[in-house]
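Note that one protein chain is taken out, while the other chains of the complex remain in position.
Our next item is chain A:
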Amino acid sequence: MAKIATREAYGQALAEFGEVYKDIVVLDADLSKSTRTEIFKKKFPDRFFNIGIAEQDLMATAAGLATCGKIPFASTFAVFAAGRAYDQVRNSIGYPHLNVKIGASHAGVSIGEDGASHQMLEDIALMRVIPGMVVLSPSDAASTYECVRLAIEHEGPVYIRLGRLGVEEIYKKGELKLELGKGIVLQKGTDVGILATGLMVHEAIKAAKMLQEEGISVYLVDMPCVKPLDVDLILDVAKATGCIVTAEEHNILGGFGSAVSEVLIQNYPVPVKMVGVNDEFGRSGKPEDVLKYYKLTAEEIVNKAKEVMKMKR
């Protein structure tokens, strides 16, 4: 099966929705070939603006367009969108709650060879603490398409986290229907819950199979919506299994696992183990090698599942 990167699906989705929603405009910061907004640009050249290598200007220009009724998709690498332009995202988009969508590609360590300066591992933490900011982290092409649709339909700022690496399809486009604030139950189980987001959903699926072969029953959930979180589903998993593993391609500090833990600790405390990058910067290497180096693997999810099951009281 052909692998499709979520950034590729993003570019395609923009071009597709651009037909229907004439207010969509796309902005990029000299990375349209990489973020794949080039696909939109070719189809709608008048509604595409290259702002050049100037991410702060990119974000605030998008804000200005939004005040006039446009639906701007400001697109660049996650490290620049959430990092370099943080103040612009916070003050010119988040605070006035403007209808800007941020398409942040090349998130996580799986961009590989470019190394730490380009591997964004803190964006979930940074974006989810901006009041009113929706944070989406799709796992495959179909869920990316759905996240773009949700972003368009939601009035307000949205951050969409995308990857560079080609990934297998989990869902069939047209069959998947996402709701804002809802997770996707891949299977129900009773021994351990695995909640994963983005690229790590693929590893979580493999991990669930490995655990099942050992007779362990796994409640497996894909969480494309990091904010708002599906609180009901998280509690359902906690009650059914009594212990949870989270998996994300992000620093474990402040990220998806932290968000899930915030929900649990206030409502139904159960032990949690987090798979993610352990408060480190990334490093160069082939994407597969980097992912292995940081233990962003199915094997590590299996290990953490076994550890957390022993912590159940």
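Just so we're on the same page, contacts are C-beta pairs under 8 Å (C-beta built on N, C-alpha and C of every residue); 3 or more make two chains touch, one makes a residue touch a chain; residues count from 1.
One rule holds for everything that comes next: contacts and distances are computed from a predicted model.
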One chain of this complex is missing from the view, so tell me which of "ABC transporter permease subunit", "Transketolase", "NADH-quinone oxidoreductase subunit K" or "Dihydroorotate dehydrogenase B (NAD(+)), electron transfer subunit" is its UniProt name. "Transketolase"
Touching the absent chain in the whole complex: find that residue among A:Ile4, A:Ala54 or A:Ala116. A:Ala54
Residue among A:Asn91, A:Gln212, A:Ser284 or A:Asn303 that touches the chain left out of view: A:Asn91
Which of A:Ala2, A:Val20 or A:Cys68 touches the chain that is not shown? A:Cys68
Please output the residues of chain A touching the missing chain, sorted low to high. 25, 46-47, 49, 51-52, 54, 56-57, 59-70, 72, 87-88, 91-92, 95-97
